[in-house]
Structures are given as C-alpha cells and as structure tokens.
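First, the structure itself, so that you have it in front of you.
Yeah, one chain of the complex is gone here, protein chain that is, but the others are all in their spots.
On to chain A.
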C-alpha cells in the first residue's frame, strides 16, 4: 500500500490485446511512475509503447490486471476524472488543432472541462508562457512550424493542469530544431510545475534527459533503469533493433581497449572530462 501512495501511476500485471487472434500487445506489465518523475519508454515499433500510453488515460481498458492513477482504479466510472489528471500530446502536430487562433485552441480543452472564463484567460496565458508561445496567441495554428505547433499542443494540455503529461512520439515528425524546442520546453515545465512526464520516443538523445527509462520488447518490460544503466546494455538494445547514443558507443569501444572508465557518460562532455582525468594520471 505504501508504494501505491507514492506512485502516481501504477500498473499491476496489466495485459492487453487488440484482437483475440493476435498476440498480446502487453503481457503482465507492472510499472510505476512517481509524482514529478520523468520516465522515457523506448522500444521498436509494435513493442507496446503506445498501448501503455492509451491505457494510462483510459483510451483503452486492460483485459487483465489493474491500473491506478493517483489512487483511482481505472474503470468506466473513474475514466473522466483520470483524463483530467493525464494529458496527452500525439505525434502529428496537424491532427490536433481545433481553434482558429493559438489561444482559442488552448481554450478548447478548458471549455470542455467547464472552467470559468476569468480563470480560463489566466490559465491560457500561463500555459502559453510556459511553452514560450505567448507572443503567438493571436496566430493561426496551421501557419506555425512543427515545433511551435507541438508546443501549442503541450500548452493545451498544460492548461487543464494535469499531473502527468504523456508525449507519444511527439517529436517524431519534427526537424532537429523542433525537437530541441520540445525538449527545452519539457525541462522547463518540469521545473516550473509539479508534473510527471512520460515520453515515448525513438530518439536516444531525448532519453538521456529522463530520470528512468523503460525498454519495451514484445509487450513486456525488457530493461528498466537510469539512462546510464540502460545504455550500458548496448548489445541487448542492438539485438531488439534499438540503438545507443554515439557517446555510449565510443565509451564501450574505449573500455574494450582497456581504458578504465568508471562512469557511463551521457554526453560528450562527461566522457571527455573523464578521459582527461585519466590522461593526466597516465
């Protein structure tokens, strides 16, 4: 029970299938997400990542096992309360706009939740500010860049003040600049608001910012740990069609050649600093 109190999301041996004649999309999966934690989920296409996301806010219901969100057991009765707590940003920035201006779009979610007008205006302003899009409040969403569109989508979710934001491959259709914008935004809102983040991604660079990484394979959890711990298992990742960041590859090669690296580096700077220390003692 203690665990339940601490974690915001809890999956207890959750199984899900889309069709009876297909294998389980998720099989007896247990996982937790704590308050204000940043968890990344990686895995090849079809490994069950998006199914996890859809189960978290009741777009799907499990056939077996139980899901708790903020202590509420997911069911037909609780799903509407749960959706207020869990916001989702999807892959395609063009598929999630309804408003004719940026601020109308952010307002849409609030109207659906019956928020009074005065509070709505405040929330819209706050959430657009949090994603750095306040100057664009009167702009038409479809004229924005991909990165800007996704930031507005995040603002729309933020405005409803959820406890968890799920980004389901939200950067997949963006160019490198757009991806950087989103990652900066995510880090900023994490600092400013008490919110948990679940990021489903193929981008290894994005994974390095997470507190914890869950690697999915064929509907099951294959590896779980900090980014450093996960990237050490580069052979396993490679076998299931994933990759590790460039810096982790160099570190692995150097270790093989007898360089006694102690720490798993997450970026070039960390690796070079450790090499420099070793070099000075050589």
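One rule holds for everything that comes next: a contact is a pair of C-beta atoms (placed from the backbone, for glycine too) under 8 Å apart; a residue touches a chain by one contact, two chains touch by 3 or more; residues count from 1.
By our rule, contacts and distances are computed from a predicted model.
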Complex member absent from the view - protein name from UniProt, among "Rod shape-determining protein MreD", "Energy-coupling factor transporter ATP-binding protein EcfA2", "Glycine reductase complex selenoprotein B" or "Cytochrome P450": "Energy-coupling factor transporter ATP-binding protein EcfA2"
For chain A, the residues touching the chain missing from this view: 43-46, 91, 145-146, 169, 172-173, 175-178, 202, 204, 240-243, 246-247, 249-250, 253-254, 256-257, 259, 268-269, 272-273, 275-276, 278-279, 282
